[in-house]
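What follows is a single structure, written as structure tokens, with notes after it.
Left out: one protein chain. Kept in place: all the others.
In order of appearance the chains are A, B, C, D and E, and numbering begins at 1 in each one.
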Amino acid sequence: MYYCDPRLQYPVRTDKPDPFYARLLQQAIGGVEGEIRVCLQYFFQAWGQRGPKKYRDMLLNTATEEIGHIEMLSTAVALNLEGAPVAQQELAAGDPVAGAVLRGMNPRHLLSAGLAALPENSDGVPFNCSHVYASGNTAADMYANVAAESTGRVLACRLYSLTDDPGMKDMWSFLIARDTMHQQQWLAVIEELGGYKDQLPIPNSFPQSNENTKFSYVYFQNSVDNGAPVTGRFTEGPSLDGKGEFQSQKNVPLGQEPTLASPKPNGFAQKEQMSVMGKVTSALKNLV
Amino acid sequence: MYYCDPRLQYPVRTDKPDPFYARLLQQAIGGVEGEIRVCLQYFFQAWGQRGPKKYRDMLLNTATEEIGHIEMLSTAVALNLEGAPVAQQELAAGDPVAGAVLRGMNPRHLLSAGLAALPENSDGVPFNCSHVYASGNTAADMYANVAAESTGRVLACRLYSLTDDPGMKDMWSFLIARDTMHQQQWLAVIEELGGYKDQLPIPNSFPQSNENTKFSYVYFQNSVDNGAPVTGRFTEGPSLDGKGEFQSQKNVPLGQEPTLASPKPNGFAQKEQMSVMGKVTSALKNLV
Amino acid sequence: MYYCDPRLQYPVRTDKPDPFYARLLQQAIGGVEGEIRVCLQYFFQAWGQRGPKKYRDMLLNTATEEIGHIEMLSTAVALNLEGAPVAQQELAAGDPVAGAVLRGMNPRHLLSAGLAALPENSDGVPFNCSHVYASGNTAADMYANVAAESTGRVLACRLYSLTDDPGMKDMWSFLIARDTMHQQQWLAVIEELGGYKDQLPIPNSFPQSNENTKFSYVYFQNSVDNGAPVTGRFTEGPSLDGKGEFQSQKNVPLGQEPTLASPKPNGFAQKEQMSVMGKVTSALKNLV
Amino acid sequence: MYYCDPRLQYPVRTDKPDPFYARLLQQAIGGVEGEIRVCLQYFFQAWGQRGPKKYRDMLLNTATEEIGHIEMLSTAVALNLEGAPVAQQELAAGDPVAGAVLRGMNPRHLLSAGLAALPENSDGVPFNCSHVYASGNTAADMYANVAAESTGRVLACRLYSLTDDPGMKDMWSFLIARDTMHQQQWLAVIEELGGYKDQLPIPNSFPQSNENTKFSYVYFQNSVDNGAPVTGRFTEGPSLDGKGEFQSQKNVPLGQEPTLASPKPNGFAQKEQMSVMGKVTSALKNLV
Amino acid sequence: MYYCDPRLQYPVRTDKPDPFYARLLQQAIGGVEGEIRVCLQYFFQAWGQRGPKKYRDMLLNTATEEIGHIEMLSTAVALNLEGAPVAQQELAAGDPVAGAVLRGMNPRHLLSAGLAALPENSDGVPFNCSHVYASGNTAADMYANVAAESTGRVLACRLYSLTDDPGMKDMWSFLIARDTMHQQQWLAVIEELGGYKDQLPIPNSFPQSNENTKFSYVYFQNSVDNGAPVTGRFTEGPSLDGKGEFQSQKNVPLGQEPTLASPKPNGFAQKEQMSVMGKVTSALKNLV
Partner (left out) sequence: MYYCDPRLQYPVRTDKPDPFYARLLQQAIGGVEGEIRVCLQYFFQAWGQRGPKKYRDMLLNTATEEIGHIEMLSTAVALNLEGAPVAQQELAAGDPVAGAVLRGMNPRHLLSAGLAALPENSDGVPFNCSHVYASGNTAADMYANVAAESTGRVLACRLYSLTDDPGMKDMWSFLIARDTMHQQQWLAVIEELGGYKDQLPIPNSFPQSNENTKFSYVYFQNSVDNGAPVTGRFTEGPSLDGKGEFQSQKNVPLGQEPTLASPKPNGFAQKEQMSVMGKVTSALKNLV
């Protein structure tokens, strides 16, 4: 179970509220690279964890930390929205830039939320929990977490770069540091479990004798281009798991043209798809 | 641009069509771990690739391969649906198990598709392109690809295990091998670019002097539990990027309770939220 | 910020694991009547709360409680999935009902989650954060919360009724009690702020002189039926806010047929929609 | 069944077409607080109504009224879009502000709809029918309706305040009055059925002897903060349903740490999650 | 504006309630081929109609008819759900098939709706208003309507075929007839406006001199296959609009390999993507 503290994990302040920046911040709350996603992802991984208890505990701890990050960013959005125009009087009078401000912000920050954060991205698309990856396989989950923290830190750096508000920059200097750690943390689990040699291919519990190993370390060239084919670490030398040798070859069809049965009478295709007559008719028409 | 060949990349056949297995296969087509996702993900990464041309070419090649995988699986679905009941006559007469078959399959395989595949997962949820990750940062993208191929191979192994149809098992032995290669392929790019030391933290182009490095390699314990805290590769020793030393510490609030401004008059909160009088009234009522 | 405790808020156990019941439980996790929704709803209301601080604190407390409910239900799902079949060998051999079990469960509990909970409803539709209501108006939010806890308790009672597992029934006896309290809690805020007379209409900060009060307490009959019209507390007597008298009247159009301008030339409607000639042509054709 | 009249329920006109305001209006059409939602919600509640026929009739009448509201707002959008720029010629020539107008509007009003309304919110997110609540429990449905009309009227007041077009203000003065009535109407059903005492907790048909009543009227404090706890109408005094006494207590874990079984061999977790050896290995590595 | 009549457009009855058939019927309510879609599509086309008034009136009339169809189908769902099991007692006792019934139905028909219809498809995916096509171009809209009524009638025929309940078959005999008419109705508008010659290409208001007419009537062969290319009405003879002659040709790239600029320094790609050094480094590593 869980407890709250009304204080924030790290100070959040804004010196110059900026409703457009509030819109940008939403990407870090409800975007697929954002904090709601990692929070729920780590929670569902923890709650479904089968195997070593330590990973359940670690995931619970970090998921709990992430609630505090959503809280920090939601507070940042609310603070950046203070002073945003809410009425036509403001647009017409006093503030000549109120109209521009309103057009630059997400109007639903006012219309739907009364000048506060939404669980949505910077285009107003609500977060959708299909982005919560918890596969039951620890290594697959760790890489999903690394991906989340990598795109998350890229986003955070872009948002850092798009403001010169000292409060916002300070908040990001903390959150970016946490993303640094979390990238390390999930990769450290892979290392702790033996790294590439022990963990690859994922899942490592499927007998490789069941896979068609002729194709397990081959880079396929699908290009019709006649120039030099792509080469790199992935086309020659030992594979990263030490179980094979990289090769490169041109991809060719090994299968045949598929043939599906005719539609069944009560499946309600067109008659011409179904009957022999239909096929003949169609062929005849084609000849004319 | 692109070309097609009516033949399949690898043979697809089913010895005992099974409409329930057709439903399971859908997860590998339109699930978040499925082939539509990786296909579009590699294409959008290629089309937006800025930097070394070789990665654009590699991504294009592998994206093109993936179209052929969607095709193989869609063919497998259509073949597994042959013989599925389409009318009440079948249910009432001849085949006593037709009702059970119909209840086990996704009825939309008949109702919406006429016994063919849908671009959806095994619960009938359509694939949604928010799952296509293409961040503009090669390392972040590579880890997103590793995550996709890892959850994808876990899924493929589960589907292999849930059938004893020789045709289906043969198809999976090929597709699982390709997932093995693709996990290698994306990790090889990370290695080619220098591995953890050069690539972490992602993005490696953000000056770490801008982050609050006091928090960059610290594992936070958020638990109120008094037992032994979690320890592991991520709580001590050098960080994986060689730029810090892992530590562990109890998380405490460094910020204050946030205070938001009162609602603006035309924001249409309740009066009690806005006015001083409202606050006093509310306090008085509370005393009674 | 937040803290976790590895123990559950209330015991969760299952005496007879039932993978079909695991599917039903998902509605209480990721359904619109479920726990993810109330958890995030109370958090976003708290984080955006403007006005009396006590409501922020109350919302934070109850939001935090709700994380523990998601955790309890996710644990219940994982426990009900133990023993579910994962491979064709089980289907073919030992357990003759394994096939029926697999067909009754959500196969993605195995395929995507490795026998654990998903942040989705019982049809596998992922939770979507557009269901998080936080309007900035406390009274509107409280009624949204009452609605969530009312449909939530109806769901919980149905789930209680669909099991005879003592562990599951005990868990529900606790969660249903909490729903009872939470219905009370949000309605108590309305009462504390003065009840119908002070709080209605919502928002109470909009001057009713700006609304067309001729229509503010009138029930419209839109039926062409000539029988007795509907009557009730809402068609006569004083309105609940004490500011009007209920009436009932037949609805009639007060506006005119709307006329939209012709399409602009570069808006690329069909020619016949745009030109005078088009209109004449169309009329002439109509005459024939 | 249903009939139409080409005239509008109430006059809709706009004196100064404003494409940006057309975008704002969309929230009242296809937003979660909007008219499509209440229209479909009341229809589905009516069509599934079991119990007193009068509520079916009432719901049908008001659902039918709401179609006319969608129509009014869609007309308002189309009128506000008249004059919006549709071509680069306009941008370059005559109207120097055409570019600003185009950037402020939702470009899909032109691109997808040819200057007309869309069934979407003001961010262009399409309405999704998961927002249609019809639970089969009349009281739960009534509170869902109150919530919809409360957030709806808050939105309407904000939109009233964001325009000074007399036609738009007149339209809103009518629609806001209707929201006033509809809030009353649904609460009047609760009163008619006996109010809090008879209707709470919802559903009132579940025997409270089956719930763990020790927790039915208790406010849980989940905060680790040592300051004064939250108090209010919900922490002391008789409960609103007259069936209990409010209390407040600190939340503590009553359950234990959950233990899930190890992954099954064919569930394709990592080996380290499954085997005893895996666990030992992991423990050993942890010691180093 | 609109009026209702409590009677149905056509009788709906079910002789043998079948909860599984209730699930199938949902596809015709909230599926993309279903009635909510056509209802809203025709309404939004009507409300945004610019040009000949008669089409607005026609669309309004048919949209209004479609509300009655949703009502008929929702009634059919509710009737088919009568008798469905709602509690474990039923499962354990009296009715030995109750468990099978529950597993075959959509459990949310009970859990979320109390044995009534949902605005969702037969997999429980809620209808999403992005399927409402109203382009502002009458001919494009008419073809969207033909597509909707064609897939709709295919679905209706499949549902007719999947029941032997006389009441359900009678209901479908009516609804299928209405789909027949509606296919005709929208195609008749195309004919009334001059058919292929006048209406194609859509939009007919764009000057074809602006298109690269070298490619306007050419079928592209993209296949690498060396067999006989596809031929048909679309590869030779006059085009249907009488403005060209069909041809067929092999598709070849006319463009060049695209070159995107390097990432900007603050866009936070990896360093290796950005710098000249990065490129050199990468090339060198590649050589090793």
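Keep in mind that, in the parts below, a contact is a pair of C-beta atoms (placed from the backbone, for glycine too) under 8 Å apart; a residue touches a chain by one contact, two chains touch by 3 or more.
None of these values were measured; they are calculated from a predicted model.
Asker: Omitted chain: which shown chains does it touch?
Answerer: Within the full complex, the chain left out of view touches A, B, C, D, E.
Asker: Using the definition of touch stated at the top, determine which of E:60, E:101, E:118 or E:168 touches the missing chain.
Answerer: E:60
Asker: Any idea which of D:73, D:86 or D:260 touches the chain not displayed?
Answerer: Only one listed residue reaches the unshown chain, and that is D:86.
Asker: So that we can see where the missing chain sits, which residues of chain D does it touch?
Answerer: Its contact residues with the unshown chain are 1-6, 48-52, 54, 86-88, 91-92, 102-103, 106-108, 110-112, 114, 123-126, 136-139, 192-194, 198-199, 202-206.
Asker: Across the whole complex, list the residues on chain B that are touched by the chain not included here.
Answerer: These residues of chain B touch the chain that is not shown: 1-9, 30, 36, 40, 43-44, 47-48, 50, 56-57, 60-61, 63-65, 67-68, 70-71, 74-75, 78, 112-120, 126-130, 132, 134-137.
Asker: Since one chain has been left out of the picture, which residues of chain E touch it in the full complex?
Answerer: Contact residues on chain E toward the absent chain are 3, 5-12, 32-33, 54, 57-58, 60-62, 64-65, 72, 75, 78-79, 82, 86-87, 89, 110, 114-116, 125, 128, 130-131, 133, 135-137, 139-140, 143-144, 146-147, 150-151, 153-154, 157, 160, 170, 173-174, 176-181, 183-185, 187-189, 191-192, 196, 200-203, 206, 208, 210-224, 230-234, 239-241, 246, 251, 253-258, 260-261, 263-264, 266-269.
We adopt the following convention: only the chains that are shown with their structure count from here on.
Asker: To the nearest 5 degrees, please report the angle of the rotation taking chain B's Cα atoms onto chain E.
Answerer: A turn of 120 degrees brings the C-alpha atoms of chain B onto chain E.
Asker: What whole-Å value do you get for the distance between chain B and chain C if each is reduced to the mean of its CA atoms?
Answerer: The computed centroid separation for chain B versus chain C comes out at 26 Å.
Asker: Would you pick out the residues of chain B that each touch at least 2 other chains?
Answerer: If we look for residues of chain B contacting two or more partner chains, we find 3, 5-6, 32-33, 54, 86-87, 103, 110, 114, 123-125, 136-137, 139, 151, 154, 157-158, 161, 192, 202-203, 206, 222-224, 231-233, 251, 253, 255, 260-261, 263, 266-269, 286.
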